[in-house]
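First the structure, then my questions, so here it is.
Yeah, one chain of the complex is gone here, protein chain that is, but the others are all in their spots.
Chain lettering (A, B, C and D) follows the sequence in which the chains are written, and residue indices restart at 1 in each chain.
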Amino acid sequence: MAKIGVFICHCGENIAARIDCARLLSAMDDHPGVSVSLDYKYFCSDPGQENVKKAIRENNLTGIVVAACSPRMHEATFRKACAEAGLNPYLCEIANIREQCSWVHSDREKATEKAIDITRSLIEKVKRNNELQPIEVPVTRKALVIGGGIAGIQAALDIANAGQEVVLVEREPSLGGHMAQLSETFPTLDCSQCIMTPRMVEAAQHPKIELLTYSEIEQVDGFIGNFTVKIRKKARYVDMKTCTGCGDCIQKCPQKKISDEFDCNLGKRPAIYTPFAQAVPNIPVIDKENCTYFKNGKCRVCAKACPIDCINFEMQDEFVDIEVGAIVVATGFQIQNTAMYGEYGYGKYPDVITGLQFERLASASGPTAGKIMRPSDGKEPETVVFIQCAGSRDPSKGVKYCSKICCMYTSKHAMLYAHKVHGGKAHVFYMDIRAAGKGYDEFTRRAIEEDEASYLRGRVSKVWQENGKLMVRGVDTLLGKPVEIAADMVVLATAITPQPDAKEFAKVIGIGCDEYGFYNEAHLKLRPVETATAGIYLAGACQSPKDIPDSVAQASACASKVIGLFSRDRLEREPVIAMNNEATCSGCWGCFVACPYGAIEKKDILNRSGELIKRVAFVNPGLCQGCGTCVTFCRSNSIDLAGFTEKQIFAEVMGL
Amino acid sequence: MIQILLRDKLDDCITRWHAAGYDVIGPQKNNNVTRFAPVEKASELDLEIILTDRTVKELFFPQTEPMFRYRIGKQAIDTEEYLPPGRKRIIFGSRPCDASAMAIDDPLFGWDFKDTYWFQRRNETVMVTIACTESDDFCMCTSLKLAPDSPLGSDIMLRPVAGGKGWHVELLSERGREAFDRIEALLDDSAAEKEPIANVPKRFDLDVCREWLADPENFESHFWKEISIRCIGCGTCTFLCPTCHCFDFQDEGDTYSGIRRKNWDSCSFALFTMHTSGHNPRSTQSSRWRQRIMHKFNYFPGKFSMNSCSGCGRCSRQCPVDMGITETLQEITKTAK
Amino acid sequence: MTEKTNNGRQNIYKPAIMKIVDKRDEAPGVKTLRLEFLDPLDHEMFRLHYRTGMFGLYGIFGEGESTFCVASPETRKEYIECTFRQSGRVTSSLANSEIGDLVTYRGPYGNRFPIEEFYGKNLLFIAGGIALPPTRSVIWSCLDQREKFGKVTIVYGARTVADLVYKHELEEWQNRSDIDLVLTVDPGGESPDWQHHVGFVPTVLEEAAPSPDNCIAVLCGPPIMIKFTLISLRKLGFQEENVYTTLENRMKCGVGKCGRCNVGSVYICKEGPVFTAAEVSKMPQSDL
Amino acid sequence: MSIQEQYRKKAAELLSSGEVKLVIGYGAGTTPDRRRPLFVRSADETSKLHLDAACEANLSGYLVTEGLLADRKKVGIFLGPEGIRSVNILASESQLDPDQIVIMGFNREAESVSALEGSNVRDFPAMLAALKEQAPGAGEQALVERIENMTPEERFTFWQAEFEKCIKCYACRQVCPMCYCRRCIVDNNQPQWVQTSSHTLGNFEWNLVRAFHLSGRCVECGGCDRACPVNIPLRLINRRMAMEVLDAYDHFSGMSPDQETVLASFKKDDPETFIL
Partner (left out) sequence: MNEQFEPKIVAFVCTYCTYAGADLAGTSRLKYPPNVRIVRLPCTGRISPMFILKALQKGADGVLVSGCHPGDCHFTSGNFHARRRWTVFRALLNFTGIPLDRIRFSWISAAEGVKFAELISSLTDDIRKLGPFEQYKAMIHETETPVSL
């Protein structure tokens, strides 16, 4: 039988007032396997802990139970004391006789009986505790940041500036993301590109950052500190090493009628192009789909134009494997297609545009060089109607959630319009104005009060064309009257939705996402930048709609998590992890399906001649977080959870 | 003088036995299963059953029996012994095969070391057996050189008289004397024709089988694998066998006290002989079936001069995959010839 | 029914209670416990019945019973020593027991080494690994009446130096002039300061080449070792009738009823565990 | 040609062409009303195969006999709809490769049998879909409802009387194709979750645990019920659990070899009516 020490803490009067500690002590004294039982006023005090350590040493104890406050208070304290006395810290259990006994019961007799039961059952548990060693995993000090928008750039820079290596992967030909498309930013109205471009350049030139644009993540394996990532570097057909970015090829390309994605299809671009003038890296790519040579086998005008011969039509996609210790996911968002609002006429009337298209119109580097012009005829619109929540907060047609940034950017649009088109009239249909944020409400007030945007609380029911005007019929719910406005342009504040491939990508990297495809954080309140998969963090709008300051803040938070992780050579984790009995495992893979962390792997058991005998589950200690869901599932009782083994719990229950 | 127990005297008979301090136990159908249980009145008995689903074995060797309770203290262990209830009893209406089976197991439970639980019950029990006048497709006592009216293991033998009005009563042992005396006055001495006993066909040649089994050459024969291929390894045949006697000990209880029990166990179970090292001397179902047959018809007779089988046929009757001793011995008979 | 045949017990399944008075670590996972009877009557029965070679069922209430030999000799019946490897539920509990704890014991059961028949003969003991305990019981039973026997040779091997059990006794035997002790470990199992043989037991035995004349061999070990050692013994000229060994099987009752331990028609628990090699070779080998 | 003849012929072809190494079917039993599992390895033995309404056993359990499919060779087998469902589950739980199984499917009616089209386990989606929609046997359903309508005390008494009879022969487990665990939980003694003694409590625990482990996996072939030597109506528990997973999760076990195990998966909007 074991040699158990029981330590009963009076916690001053906190425990002793309601529990007969002397009776508890003598009950424990009589319990089989208890070598020593002591009580003391405050075992958590230094002398109290010394008593514990002394008792462990003198009696060669094989386990201890401290009957005291909640383990959430002092489990760590007493485990440390055990370790200092030479006893494995996991041979310590805490009987919670304060929070869950003395503080909540007034009948001394019954509280004492309960305390005896609790302590006894934990004695039986601790007799079956095993010595455990914290799990150590090495850390590869290199981070992967997926997504080269503002969130990704910020995270990469913060990590790199802390001296750690970063691989920054962007699937478009250039860094920048959505922020590069914006004109001015709220609430300060500073030019988006002016603040963005230096960051892009800094990231590209940073000695600690390896930049992989026009590249995509193919596969992620491994676990915290030890991920292996396969990256596809898509063929650019332009040699990145030699290209100087002179742009001659772009000028000469005969194919100039391709819809420009960066300009939200408001402009045109050639088949060899950079998305925008300030692109980083400033190296063009060939759009294979639209290139005449790839289509017809003839042309090669760009190759002829190139002064240094860096066009290579034979180029193939390349795959690289990299080892990283942490991953920041900053894959951003897309705007929702507004086609489901047939009544708004998007796609039917060229002058019904999205907010992002308006950004391009208002941008100095945009297709109109910053002039607000109607896409249909290039006329300056005299009246513009902005429709908010064109998708957001609409469970029937759009999405249930609020896209968070639309109120602000619509105000900004109204202001930009007022500044650029003197005498122009902006009408904004809104449901609520959500302007929480530093300087935000003031900003919308300015739009209304200084720039005289007319805000109408209500929904738009229909937009139609009449006499060259876009007729907008809505309702002003404050006046309780229908409204009809003849506008020259209608701007829809479309919903922010996850990237189209967000759900599939979540599977690739092994994290969870919600019904829309926004990635799940480990805890919405307390762990908002971590995912349930240790070592993978979330930044920016891939987690939920966010504005720039929030994205940047979250990116920096991610960076601090990564830097924290990289501050050590090895990770130490609580050894509460599952383990599998390979002899009894039948390989039914229920655990594999049930595990929230993908920590179960399939392991081949071979005989001596290398033939497969059977396949069994193997718990990856780096990925397992110790929830025990697999243990409960396992019909043959093959998987068990260290620290809460079947034997321990059985004994605990049978000891009650 | 022929003495007849009339069926309508059965209630009186039971009353007298009760008055003499006997528990009376007989076959009953209860909850979709036929087995032996205490009776108060004759009407509770179901004497038309050819053979109960469950055997009389459980009245001597229960499926699970607490042997003693232990209490683990800090300084001492207390044990409290549980023994059989110690009441005289009459098992009324067992069949000759079941009764024989008890006699067959006596030497096993008594060689050198005597199993108290078995013998106390054996000594307290009077077996009143009813000879069989009917049999079914699985009965095979005659193949075991027993018969539908074998006296082995019985203390009093009842033989049905024609017309079903009662039974010829024959006292077979001293142990049955008191029970017999208690009801002698009830017996009728009018002459009555005995109903002929059942005609149970001989299904295999036991001598041939035993010879074949005794030949060490046949131990590794492919026969065993073939004959047992569909065996699923359950314990039906062993648990329903009146002579199968394997058991296990189990401690059950909580951390501080518990009960050590003697439970039926089965040589069909893969874990029966498994060492903690993982080595299992009888690792395949065919080796386990071989053991069962060998034990019953080769090893046991070698030790105790009796086959460990009384021919009740339950193993074949109840097997979920229609296997059984009969088939195996029939096949051996064929193979050997 | 005689009291005597039931080892003095009405209920053969009821164990005696014994107290652990000493506990030694022998090798990794291998422990020796020395036990003393609490009830003098139980002790008396043990004194009466115990002969070397017999086994017992050692247990802990709540966990069950486990079978192993009595490792102490019949010449020392004040206590019982048992040596076991921690593997299952019962042995783990026994291994975790402390001095002063109570355990259960049933026995002694089984047959014995016919030591009287060994009088005047040379003795060769061969053991491998954890199988020294049964051999050790015979060894001490003979050494305690050393004058009755001729030459005594002990060949003992284990996988590694750490796996050798009873190290202090090996040292004692080493230092005695009336014993030839041959120690060996498997190749690769030696420690830097290992002074003895390196090699498998059969090989080392053949090198030592004890004479089969007037000699009884007692051989205990894992099945594979027994198999090859028997070949070596035959080569050396030993008759199977003069080679004794012990068999182990899973047991529950220990008294020939529960049906587990049979090898062929042989009940290991009653007709064994001690057999001559000649007897073992008659058993169905695949059932071993 | 009767289905028996048709399948004898098919089995003979499969064996003689070497497409399968073994056919598991039914042979004559001890008595005229019994059929027993039959293992046929050569074409000339196929005349021993029977197929008629007496062929009740779900033979799929034999497919997971250790080592049987290890050589990657195919095995032919006679299977009713439940057997096909079991093969689906065994495949979904990685116990066998469904492409190694050549199915000779049959449907059992009151007095006769009819052939089921298809030979791979994926060939029967329509039949399985129809099965899912089909109401269970009326008699059984009535019994389940009778038990449901009892008070808890009556229900407890009912099952206590049933479980009291259990002798822990484990025929229910051994005959069940889903009970393929290398080590059954009842055989784990560290800790001994399920008491192995066959007292009522131990039997109660055993039967509950088995029913739980079969929830969402049982195909209601009735094997356990038929095997039980003391006639415990095990099918009723299994029926009730099948109803539960169908009602709560629209799960009908054995629909395809890719079906997820219902108790290893979840939906965020799974129904919960009872959690406070």
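Simple rule for what comes next: contacts are C-beta pairs under 8 Å (C-beta built on N, C-alpha and C of every residue); 3 or more make two chains touch, one makes a residue touch a chain.
Here the structure is a predicted model, which means the values were calculated and not measured.
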| note | Note: the excluded chain touches shown chains A, B, D
| field | Which residue of D:P98, D:P177 or D:G202 touches the chain not shown here | value | D:G202
| Residue touching the undisplayed chain, where the options are D:Y7, D:F78, D:F106 or D:W159 | D:W159
| remark: Across D:I3, D:L49, D:M104 or D:L263, the one contacting the chain not displayed is D:L263
| remark: In the whole complex, of A:A22, A:A76, A:V104 or A:A364, the residue touching the missing chain would be A:V104
| message | Across the whole complex, list the residues on subunit D that are touched by the chain not included here. | response | 147-148, 150, 152-160, 193-195, 197, 199-202, 204-205, 208-209, 211-212, 215-216, 237, 240-241, 244-245, 248-249, 262-268, 270-272, 274-276
| request: By the contact definition given up top, give the residues of subunit A that touch the hidden chain. | output: 70-72, 96, 98-101, 103-107, 110-111, 113-114, 117-118, 121, 512, 520, 522-523, 532, 576, 594, 596-597, 625-629, 631-633, 641, 643-644, 649-650, 652-654, 656
| field | Missing-chain contacts mapped onto subunit B | value | 23, 25, 38, 59, 62, 64-66, 69, 82-85, 89, 252, 254, 259
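We adopt the following convention: only the chains that are shown with their structure count from here on.
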| With chain centres set to the mean of the C-alpha atoms, which chain is at the far end from subunit A? | B
| task | From the Cα centroids, identify the chain that ends up most central relative to all protein Cα atoms. | result | D
| query | Centre to centre, by mean C-alpha position, how many angstrom separate subunit B and subunit C? | reply | 38
| Distance between the centres, which are taken as Cα means, of subunit D and subunit A, whole angstrom | 45
| query | Centre to centre, by mean C-alpha position, how many angstrom separate subunit A and subunit B? | reply | 70
| request: Give me the residues of subunit A that touch two or more other chains. | output: 583, 651
| field | Residues of subunit C whose C-beta touches two or more other chains | value | 64
| message | Under the definition above, what is the set of subunit D residues touching subunit A in their complex? | response | 93-95, 180-185, 188, 190-193, 213, 260-261, 263-265
| said: Touching residues of subunit B toward subunit C in the complex: what are they? | reply: 67-68, 70, 72, 76-77, 79, 81, 83, 108-109, 111-116, 119, 216, 219-220, 245-251, 253, 255, 258, 260, 262, 265, 267, 272-277, 281-282, 287, 291, 294-295, 298-299, 302-303
| Interfacial residue positions of subunit A with respect to subunit D in the complex | 583-591, 593-594, 615, 633, 635-638, 646-647, 650-651
